[in-house]
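A single protein chain has been removed from this complex, and every other one stays in its place.
So that you can tell them apart, the chains are marked A and B in the order they are listed, and the count of residues begins at 1 in each.
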Amino acid sequence: MSTTMENVICKFCGCLCDDIIVEVEDNRILKTKRACSNGRGMFLDYDPSFQKPLIDGKQVEWDEAVSVCADILNKADSPLIYGLSSTSTEAQRKAVELADLLGAVIDSTSSVCHFPTVLAFQRTGEVTCTLGEVKNRADLLIFWGCNPMVSHIRHFTRYSAKAKGTLTPGGRKDRTIVVVDVRETPSSKTADMFLQIDSGTDYEVLTTLRALVQEKELEPGAGHIVSEELKELARMMKTCNYGVVFFGMGLTMTSGRSYNVSELFTLAAELNRFNRFSVMPMRGHGNVAGADNVLTWLSGYPSAVSFARGFPQIGPGEFTSVDMLARHEADAALIIASDPMAHFPHGAVEHLRHIPFILMAPMTNCSTKTAKVFLPTACCGIDVPGTAYRMDNVPLRLRAVLASEKPTDEEILSRIIKEVIK
Amino acid sequence: MPDKPFYRCQESKAGNIQNLRDILMKNFFTLISGRTKAHADGLHKGPGSQDYINATSFVEIGQEDMNRLGIKKGQLVLIRSDSGKVEAPVQPANLPAGLIFIPMGPTANKLVGTETFGTGMPSFKGQSVKVEKL
Partner (left out) sequence: MIGIIGGTVFDPLNKIDGQVKDLWIKDGKIVPIEEINQSKAQIIDVRGQVVMPGGVDIHSHIAGAKVNAGRKLCPEDSKRLLRYRSGDFRSGSGYTVPSTSLTGYLYSEMGYTTVMEAAAAPLVARHTHEELEDIPNIDNGAFLTMGNNHFLMKCIQDKEMGKARDYVSWLLDAGKGFAIKIVNPGGVENWKYGKNVQTLDDKVIGFGVTPRQILKTLATISEELKLPHPVHVHGLCLGQSGSVDITIETMELMEELNAHFCHLHFLSYSGKRGGFPRSGAAKVAQTVNESPSITIDVGQIIFGPATTMTSDGPVQYNLSQKLGAKWVNDDLESESGGGIVPLVYKRSNPLHAIMWLTGLEIFLLVDDPWKVFLTTDHPNAGPFLGYPEVIRLLMDKDFRAEKFEKIPKKAKKGCLLPELNREYSLYEIAIITRAGPARRLGLKNKGHLGIGADADITVYSRAENKEEMFAHPSRVLKDGNIVVIDGQLVKEQKGRTLYVSPGYDKNIEKYIREHFKESYTISFDNYYIEAQHLGISEKLNCI
């Protein structure tokens, strides 16, 4: 007999869609409705059955696994805790407690995603809003260096381009969509205006836009890329009612990094002299905003935090995971709900092969084989409830749609903490 | 430590600067890596799955560049950066000259360096690479 559950929340990406319908039978998910292909894959491919933890590829009991983990972490001089974005805030809080106890470095996946956005935020602040304001008010949407049709598949329909809101009852018809990117993408094909810029020139384009918005004289050859399209975009940005720029890795991963983002933030702030304008980073994972929030409220900083001196310190480029691994500065690692072997540059990945690392994740991934200890835990939002924060920082309580057969990240981290203290 | 950077100057066939530029820059590209639908679908199947491997082990190059380099669709090319090298089959795509795309994953990551310019973020988009026919 199958049961149907409504208003289920999907934590695959920062959209955190909370209208998913899930059909469950014999503690497996049979079908989902409304979920995009990413969400559907996450729900359908998940195996909730109990698995024993592995040490060096061999199955062991949980007590032994916890004890070995505590041992690895206690013996390390410079342990690194990384990941966090796909687990609940309850587990994230435990991870920070553990980092504080160990004097470890703790870093979330924003390290290779929106940490440059954090750096920009610290410099300039951010004019932003929740996704409902976008749905209800935004008549101009700009997607800069991001590709929601691939990365945040329901974004357009639920929140942005096509969403029908109180002041935008016509949905897509009531909006102008602009995409700024270095190449054509599935998202750019849906735009009213596609501004194709050269790779690595976002900073110059943004600075030029700021100058155009402020009607400043621009000298040719001073690094300004002035074109009729840019002039038109500046005009559109100044005359809309409520404009929103969504941005992604096109700004954070390219030359300029956080300076690209702070230039965009400054542009958005300046536009508020003319009308209302907001920006929003397209947060990749379902709870990376939660990781930012939890780390901030517990330590004062959102990521790249070191407790090594007995108090929290932030260190961009110093305590960020890729840097620590590339410089061989971590001598043990605890990876939580993430897959660095798949997603980190080779030079960082290599070091992981030479240090003992613990992988705590709901399913095997690229990192499992290399991990000294693999801790198969429950998946937040599928077989364990927990809080997650959407890309606009709205918190939602994820439910469990399946009965849990595996322990949770929160539970195992608590046990490791107890062992470490002993 | 990262590999020493390599800058090899090819001999120019003529004194014409434009030709020299073409020759020097001919094989140099900017690599961007990123999400694709196929890579995400493959990830759900499992990172060891053939779907995932297929979805992340090719390189997209614009037709103009393919013509210039004399490469055909499906042909293997050698791509090198300061950090590593990979061989990957070519797929034509609508890309501007000088830009190549590899879906995010282990193939792209062999080429992405660990320099983060103090931000923690490597050059997943904007890594300089050299592409050569095999």
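Criterion: a residue touches a chain if its C-beta (ideal position, glycine included) is under 8 Å from a C-beta of that chain, and two chains touch if they have at least 3 such contacts.
Just so it is clear, the model here is predicted, and its values are computed rather than measured.
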Among the chains presented, those that the missing one touches: A
Among A:93, A:210, A:285 or A:372, residue touching the chain not depicted: A:93
Residue of A:171, A:200 or A:395 touching the missing chain in the full complex: A:395
Touch criterion as defined above, residue of A:298, A:322 or A:335 at the omitted chain: A:298
Chain not shown, touching residues in chain A: 6-7, 9, 18-19, 89, 93, 97, 100-101, 103, 118, 121-133, 135-137, 158-159, 165-166, 241-242, 269, 272-273, 275-276, 278, 292-293, 296-302, 307, 310-312, 314, 387, 389, 393-397
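Simple rule for what comes next: only the chains that are shown with their structure count from here on.
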Centre-of-Cα separation between chain B and chain A, whole angstrom: 25
Footprint of chain A on chain B - complex, ascending: 2, 30, 32, 34-37, 40-41, 43-48, 83-84, 93-96, 98-99, 101, 104-106, 109-114, 116-126
Residue ranges of chain A in contact with chain B within the complex: 37-38, 41-42, 44-45, 107, 111-112, 115-116, 119, 147, 150-151, 182-184, 196, 198-200, 249-250, 252-255, 257-258, 303-304, 316-317, 320-323, 325-326, 339, 341-349, 363-366
